[in-house]
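Here the complex is missing a single protein chain, while all its other protein chains stay put.
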Amino acid sequence: MKIIVVLKMVPDVVEELEVAADGKALDTEYLRLIANELDTQALEEALLLKEKYGGTVAVVALDAPEVDDALFTALAKGADQAFKVADGDAALSTRAGAYRLAQALSSVPGLLPADLILTGAQAIDDLDGLTAPLLSHLLRLPQLGIVTQVSVDTASGIATVLREFAGGVRGEYEIKLPAMLGIQAAEKPPRYVPVAKVLAARKSKAIQSVPAPTMADGGWPVLQIEQMAKPEVTEHAQMLQGTPEEIANQLCEILAARGLV
Amino acid sequence: MPDPAIFNYLGVAGHSLLWLLTLVSFLVFGSRVARHIRVLARARSENRWDHIGKRIGLVVTNVLGQRRLFDEPLIGAAHFVIFWAFIFYATTFFWSLFRGLVPRLAIPYPDDVAWVAASVQLIGVLAVVALCVAAVRRYFFTPVSLERSWDAAIILVLIALVLLSSLAGAGFRALAVAGSESSSGIAGFLGAAFAYFGASPAGAPMLYLWSWWIHMVTVLGFLAYLPYSKHLHLLASPFSVFFASLENSKMPPASEGASCLEEFTWRELFSGLACAECGRCDRACPSFACGDPLSPKQLIHHVKQLVLATGSASSDSRKLLGKTVQPEDIWACTTCAACMERCPVFNEHIPLVIEMRRKLVSEGQVPPGLPEALNNLARYGNSFGQSERKRAVWTQSLGFKPKDARKETVQWLWYLGEYACYHPVLQGITRSLARTLSTAGVDYGILYEAERNSGNDVRRVGEEGLFQLLRQKNTSTLQQAHFDGLFTTDPHVYNTFKNEYPELNHGRHPIRHYTELLASLLDRGELKVARKLPYRVTYHDPCYLGRYNGVYDAPRIVLQALGVELKEMPRSHGQSFCCGGGGGRIWMEEVGQAQSRPSESRVREAASLDGVQYLVVTCPKDYVMFTDALKTTGLEGKLFVKDIAELVEEAVAAEALAA
Partner (left out) sequence: MAGNVWVIVEQWRGQISEITYEVLALGKELATALACDLQAVLLGHEVKRLAGSLGKADCVLCVDHPALATPVAETFARALVPLCRARTPEAILMPLTNVSLGIASLLAEELGISCVNFCRDVRVVDGRLQTRSVLYGGKMEAMVKPAQTPAILGILPGVRPPDDGRSEAAAPVEDVAVEVEMSSTIRWKCYIEPEIGDVDISKQELLVSVGRGLQSADNVAVATEVAEALGGAVCGSRPVIDQGWLPLSRQVGKSGVVVKPKLYLAAGISGAPEHVEGMKNSGLIIAINTDEQAPIFHVAHYGVVADVMELLPALTEAVHSRKEVKSHA
């Protein structure tokens, strides 16, 4: 089975995010990027599928700061190939990113067609669309999102997939391969790969560079970001103070006032 | 008296018989020992030949002096006697054997030399008493983890036989020589006793011969049995002590981890052979005590079985992990080293644990909680998953800015450790110490955002690659900073900086725990106690400060200077009972049943002391673990946890408050 995983680097929100001087973008001085969390889930799912059904896993990402870390980690975890698409700055446009990826995937010989293309169901910076449906449209593949379970009948080329709705309800689908899936959660938590293995991957393996696509953008209308700012904190809870016993009593008063106790 | 070697038995001369038996015995013994050595030779090498003088000293104290056995005084005394009886009896045995094998030699038997015979009889009687003590303890007051195995029973019987046959021989000899009236010493007493029960002086020589042969055959048989039984420790333990680890950090040598025989070092495997299955390690282990899957004794036992069972086929994939040892056994260890502190034969349980953890980590098989902590450590330099830029946030409500050791030269670099910096409750204690030191005029500085986790627990978890990364980063940061000495509030940082950062140490920078610094400040009067604190407290020795690095006095000096009344817990100093947070366990999910975790056991121990108000700690993990334990045991309000820094500030600051 040939599986491709699409990874995106997104701002690491552990760091305090600041706005740049122009007020329209993130300040990059202390900005760190990290692989989109759901893309890491997608990678794990891909590796689990590879363990189950055999085959290869290729990881593809647009070039961005710290993307090498993510790609070498993927290789250390068990991915077979890693590709980095040059000149990948899609500047908060998931659509531009998907467009570049579609062209890049098509340009690498032997990469497409793949049986499955996995990526995270969404990312924290998907302002103008989600990668999975966008890419699936450009590559003319069927797509399902918010997937939490995948099993494949390799003989018939059909995958059975579970997807999340609301209220804990899930839906079961069958999807014909080749297909694109937006992963919400892998069937196991993402595996740990020791630092020594990642360092070894850095030495022994290579990330293949894919040249920047030369074709023009897809021609969709641009989004104008007028302003970016930290959310205004308008509301805050009324804070209670005291010892646990005192607070417990205050809470009882509050509940009693509403007839709840 | 008949000469056993010359006497004819059914036409065969005694010494011929003896030769035959001796050859068989030695052959069996020798081939088995040779086989063990061959197996060990297949393992990784490890150099334990340094500091020969020190090693000999260890053997003198711990083998000849049996020092560690006296932690359990009664059996310690008994074993001491049995050991020295063994020494005596081994000497006389070989003497007798030599003489028996070569009758032409013009030397007497040991039985013929009066003072030798008398000493041997005396120690023999003492040994019989000691043996009874040992047997009664094993069968009627069985301590935890001491087994009533067939092996143990056989050995008790064999020893008894050796002793009794020798004493009986002495008694018959006395009877034969002096007639039933003689009563010199123990032999005489026994002779008289035999006579009382109907033995005649005429028949005594024959009985003496019987006794002699029973004795020799038993010992020869014992010798052959030895390398097949747990009594191999007799042979192996002097070597295990001689080849003991001389360094503090209890780390195995560099490796990719170990699970099968060839991946361990010979010394790691040797622990299996030297083990006497006494169970002291289990009795000391905090994880074992609270029902966790870990048993240090079982671990060593599995290693022993690995060594004993490995066949000659080299493709034998006999391994420990996944077979006899399960990952959860390995992850339950807190690396507190209580086992290694007590082991009379200086076995090394912790290197075994770490070797296997390295193996599990290399395969990505880590328990829940650990991947997140390790990923955070690799990315942010702390296990909390907080930005490295927030490391100095604790200074914000301090009122003054500590010096930045990256930019200016300071006398003391204060390496805080991640708990002191990021944990919301501990930040208050950090500030407390900062104020105290400033008041005392100590010239100190911190590294602000450049500080990273020192890597001590990362190493203990088996993530050696991450440790190297952290150490590299920290070493470079420290080399660029300007300071004379370094002190830290975290014993884990202390341990790794002192023992595992060669670029940092080499004596260039003194490394101190903050209690050592406080002790010297109080001693020199640079820190003045304004009022003595009228509290009754107890003190918990942190594993990485006490057992690992021998710092027991400094905190006590500080407490004394503060004027508090210190009541020691039953398990103090080297016997201190781990809080359960070390070895990366504070990152992993809790195992074991609630209500019986090590931290809970420890706070109950503290609370059992009459009138003690405070449990004083000098390690941030202890603070966190014990504070939680007070809640889950319901002891909140009856006992409080205090960091020593809080008490110091209280005692010192009263002056400022008054002013």
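Labels for the chains are A and B, by order of writing; each one numbers its residues from 1.
Quick note on the criterion: a contact is a pair of C-beta atoms (placed from the backbone, for glycine too) under 8 Å apart; a residue touches a chain by one contact, two chains touch by 3 or more.
The shown structure was predicted, so the numbers you read here are calculated from the model rather than taken from an experiment.
Colleague: Thinking of the whole complex, not just what is shown, which of A:Thr40, A:Gln81 or A:Gln143 touches the missing chain?
Modeller: The single option touching the absent chain is A:Gln143.
Colleague: Pick from A:Ala46, A:Ala132 or A:Val150: which residue touches the chain that isn't shown?
Modeller: For the chain that is not drawn, the touching residue is A:Ala132.
Colleague: Kindly state which of the options A:Leu26, A:Leu48, A:Val108 or A:Ala200 is in contact with the chain not pictured.
Modeller: A:Leu26
Colleague: Even though one chain is hidden, which residues of chain B still touch it in the full complex?
Modeller: Interface with the chain not displayed, on the chain B side: 424, 589-590, 594, 631-632, 636.
Colleague: What chain A residues would touch the chain not displayed?
Modeller: 10-11, 13, 17, 19, 26, 95, 121-122, 124-130, 132-134, 136-138, 142-146, 160, 162, 164-176, 179, 182, 184-185, 218-231, 233, 235-240, 244-245, 247-249, 251-252, 254-256, 258, 260-261
Note that only the chains that are shown with their structure count from here on.
Colleague: Can you give the whole-Å distance between the Cα centres of chain A and chain B?
Modeller: Between these chains, centre-to-centre, one finds 49 Å.
Colleague: Inside the complex, what are the residues of chain A that reach chain B?
Modeller: 14-16, 30, 34, 77, 189-199
Colleague: Considering the complex alone, what residue numbers of chain B touch chain A?
Modeller: Touch residues, chain B against chain A: 256, 361-362, 364, 366, 368, 370-371, 374-375, 378-380, 385-387, 389, 463-466, 468-469.
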